[in-house]
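Got a structure for you, written out below as structure tokens; questions coming shortly.
Apart from one protein chain that is not included, each protein chain of the complex appears where it belongs.
Moving on to chain A:
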Amino acid sequence: VLHATRPVHTTQQRLAPLPPLPEKGGEVRHGLIPEEFFQFLYPKTGVTGPYMLGTGLLLYFLSKEIYVINHETVAAACILSVIIYGIKKFGADVAAFADKLNEEKVANALAVKNAAIKGLETAIEEEKKEQWRVEGRSFLFDAKRNNIAMLLETNYRERLMTVYNEVKKRLDYQVALQNLKRQKEQDHMIQWVEKNVVQSITPQQQKESITKCILDLKALSKSVQVAV
């Protein structure tokens, strides 16, 4: 059954890919009459054929009053002139606008595609860089290892210092304690000796020492007077 009806098919009977749209629309003359009509009449009547046909038809309608000229003719002339003026003036702009809309649509899709491609290329670059970085891994680890060792060493030394300081503080304390004790003993002894000496000075000895001092002073004063 399918083969029998196949000559009648007008479309391609498949959905994709769609046949492309033609670049330009059909050729028209005076915006209304397709070029094919003129080509159709050309062999028999030449270039002026269709125009003669048109004029003849118009005059026939007018003379036989198939088309009567009434007020609507004037109204028709006005609205047609407005339409033709509008098309001539704004036609190209509107077509360019429609083309721009289509271009933007395509450009957006292309932009998405290009952005994706660019993103992937950047990812490839990054990956290559990472691979290069992998080669220097050992240096990185050595440096890190040295770093850590130094940190550990520093920490150890700091703690050693703390221990040393603590111990010194304890020992200093003991030394100071001993010194203090010796000092106290010394002071105490001196005080005791002085006290005893002062006690042992009897009044007899005191008077003797005072008269001796006075005699000495007199002697001295005499020697001084002689000197002067």
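The working rule: a contact is a pair of C-beta atoms (placed from the backbone, for glycine too) under 8 Å apart; a residue touches a chain by one contact, two chains touch by 3 or more; residues count from 1.
As a working rule, contacts and distances are computed from a predicted model.
Comparing "Auxin-responsive protein", "Regulator of G-protein signaling 11", "Vacuolar protein-sorting-associated protein 36" or "ATP synthase subunit a" against the UniProt entry of the hidden chain yields the protein name "ATP synthase subunit a".
Within the whole complex, the absent chain has one touching residue among A:T48, A:T73 or A:Q205, and that is A:T73.
Although one chain is not drawn, the whole complex shows that of A:I33, A:L57, A:V82 or A:L140 it is A:V82 that touches it. Screening A:L58, A:A95 or A:V167 for touch with the missing chain picks out A:A95.
Considering the complete assembly, chain A touches the hidden chain via residues 15, 18, 21, 25, 68-76, 78-79, 81-82, 94-95, 97-99, 101-102, 105-106.
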